[in-house]
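Every protein chain but one is kept in place in this view of the complex.
Presenting chain A:
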Amino acid sequence: MNTNILLELLENNARLTTQDLADILHEDEALIKSEIQQLEKEKIICGYHTVINYNKALKNEKVMAFIEVDCTPQRHKGYDKTAMKIANYPEIDTMYLLSGDCDFLCLVQGKTMFEVARFVSDKIACVEDVRATKTLFVLKQYKQNGIVMKDEEDVESTRLVVTP
């Protein structure tokens, strides 16, 4: 079985059933089931998410911010130990180690700007070896996971229903 194609299919549409996946990949459904279980066990598949346009939903109840974090790496441990201290906060949605001016880039979600600001100053800035933080609030989201966020509802498709 081509695991990469299986992963790609699920990444694009996690709602495909195991039977759909079996049809697409020309495999036995039972084999697909066991492959997915294995991928979940190995933490290659880490979850199934829905892409939500927060410009439209919960727009008064949710703010997002990118937090740039500078830290001092530790001997033998590098960045990983500090990173885990930060990543374990449930407020942190996504986190990367970067090259360039800052070390970590974290995406944080909160209910209000005040809540996010307090989380950064009270929690992240106080983590051992963190030297500085910079908070960048998201004003509007244009694209997420390859999907362009549209303000207006889908207008009736302009494609003809039947063509030669």
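We take it that a residue touches a chain if its C-beta (ideal position, glycine included) is under 8 Å from a C-beta of that chain, and two chains touch if they have at least 3 such contacts; residues count from 1.
Here is the rule we use: contacts and distances are computed from a predicted model.
The unshown chain of the complex is recorded in UniProt as "Aminotransferase", chosen from "Phosphate ABC transporter ATP-binding protein, PhoT family", "Aminotransferase", "Putative tricarboxylic transport membrane protein" or "Dihydroxyacetone kinase subunit L".
Interface note: of A:9, A:39, A:97 or A:149, the residue touching the hidden chain in the full complex is A:9. One chain of the complex is left out; on chain A, the residues touching it are 5, 9, 13, 15-16, 20, 22-26, 159-164.
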